[in-house]
Every structure is written in C-alpha cells, then in structure tokens.
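Everything below concerns the one structure shown next.
Here the complex is missing a single protein chain, while all its other protein chains stay put.
== subunit A ==
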C-alpha cells in the first residue's frame, strides 16, 4: 500500500484509540465526583424548595432567570472592550462562550467574521512564530560563538528545548498573574492559561469576568489581551517548529511520487521497446540518484560555509539532525573520497544515495550505500 495511505490509516487508528483511552480515564476520574455532587446539589435544591414552598415549575422559572442573568452578572459583555475580547475568542478559535451573540444578526456576522478571521490568524501566528524561531536560532548561534564552543550550529534539539521552556514559562507567567488578579489558585490559573493557549477554551474559567474588570480596569484588560495573543504566538512558534512539517508530509510524498512517475514515463518513451525499458528504468534511477547526489553534494558544500543552519522544515528525521552536522566534517577527512578543490566530495562514479529530493532542506547523507530514492522515514 502507498506510504501515504498507511500513514493516514495509522493516524486514524491512533486517534480513535487515543479517544477511547481518554474517555475511559476521564470516566474513571470524574464520574464519582459528578454523582456525589449531583446528589448534594439536588438535596440542597430540595431543601430550598421546601423552605419557600416552590413547585418544580416555579423553580424552573427561577432557574431560567438565574442562568440567563449569569453573563450579565459578570459585567457588560458587548461594549467595545468586551466585543474586542469576544472577537479575539472567535478568530483564535478559543471560544469561551462566556458571551455569545444573542441576536441573529450577531450570529451571522460571527460566522462571516470567523470565516475570514481564522485563516488570517492561523497564517499570522505561523508567520510570526517562524520569525521568532529564526531570531532565536540566530541568537543561540551567536551565544554559542561567544561562549567559544567548537560547534556553533544550532541543532533541532536545542530549538525544541528552548521552545518547550518558553512555552512552560509563558504558562507560568500567566498562571501567576491570573491567580493574583482573579483570585484563583495557582493550579487553576495554570489550567486556565493552558486551556486558553491551546485554544480549547472551555469557559469554566474566564478572565475579565470579576468586578466589572472590562469596564473598570483597562490596564488589566490590555494585559489579558496581550497575554493571550503573545502566548498564542509562543505556542504557534513551537508548533511551527515541531508539528508543521508533519502536516505537509502526505502532500510532499504525493508530489515526489508524481515526479517519479513522470520521470519513469518520460524515460519509457525515450527508451522504446520492451528490452530497453528495463535498462531505461535503471538509467532513470541512475540519473535521478545522480542528480540527487549533485544536489546533496552542493548542499553539503554549502552547509560547511553557512554561518548558521538552514531554518526548520524537514530534517530527514529528528534523530539524525545532530549527526549530520558532524558528517560535514567527517567527509572532509575521509581518504576514500578526496575532496575536490571546492570542497565537494562527489565522485562521478559512485552515485551517492538517498536524498529524497522532494523534502527540501536538510538531508542526511549516507555515502557508500546505494539507496533507491529512499523516502523520508515514516511516522
């Protein structure tokens, strides 16, 4: 079966299993408390109903009013500050639901607003995230130089570590601030920040809902907005670093397949005849590999001269991203493949292997072995 189909099927099965496991664990963790709490609340409700001689109908009436008043109790939700807050929750897809459009016009506009706003925001965060990653990479490279380290390239592991630490600190800073301003415990504030910055946005904890903060505390309001947007950028940068490459995997495999098919068909036409076809096929492979080896050769050459490593996208596999940094040096000292004057070790007679030409960027080069257009190691 095609690689992309295998990958997709495995992902589907993985996700379903993940859902099942999650459901079982949540059931185990929450069911009991839900039951006891439900009973408690029911008992208290009965007690109050008896005290005031309320029928179920009366109580329902009261309940309706109380629930409908809930967002109003939290403050004015739709003046400019509140609307801005709402607009943020829409286009970032956080969607607390603390305020939701009541009018039909509001609902319609909300849908149209989201239609344009969500892709815009996605692209914006990824764009800014990539810039941040590049800046961090550059700074780290300079830092390594300053510290007098021998190898000044910034590896993927470095970047992932920094990204992870920045995410944790962002969450902690938010947790501290919100636990102070909103009167939540540190854990609850951390939970709030996490749920917000992953854009899940349950709405069980929502900032700016106490003491009419939206109207009376503009500085805190500004802080909240900036925190949410900055936090999302930091998370977005981390996702850009780690996850984005996986989202384009299928498309790139598909593209490479198409090109190979095109190559094959082209050579099939040129070769002509059944006997020639086999030879033609081998020729095509040889050409492709050779071409790939040229690309990688130059690539390798250029890597040595590079000030700092090529940003992101698709190292061959994360585990080797560190190792090929060293391969550049290893090559130059290899006696079997003497360097040419320009530093390239390409030999015309041994087709080097294994650059999946499609995956742009860094490729791990393993010489001495003929690998027929080896694909990116699957996930």
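We adopt the following convention: a contact is a pair of C-beta atoms (placed from the backbone, for glycine too) under 8 Å apart; a residue touches a chain by one contact, two chains touch by 3 or more; residues count from 1.
In this text, contacts and distances are computed from a predicted model.
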| item | value |
| --- | --- |
| Choices "Ribosomal biogenesis protein LAS1L", "Regulator of G protein signaling 11", "AP-2 complex subunit alpha" or "Potassium channel subfamily K member 9" - which one is the UniProt name of the chain not shown | "Potassium channel subfamily K member 9" |
| Option from A:97, A:183 or A:218 whose C-beta touches the chain left out | A:97 |
| Candidates A:131, A:151 or A:212 - the one touching the absent chain | A:131 |
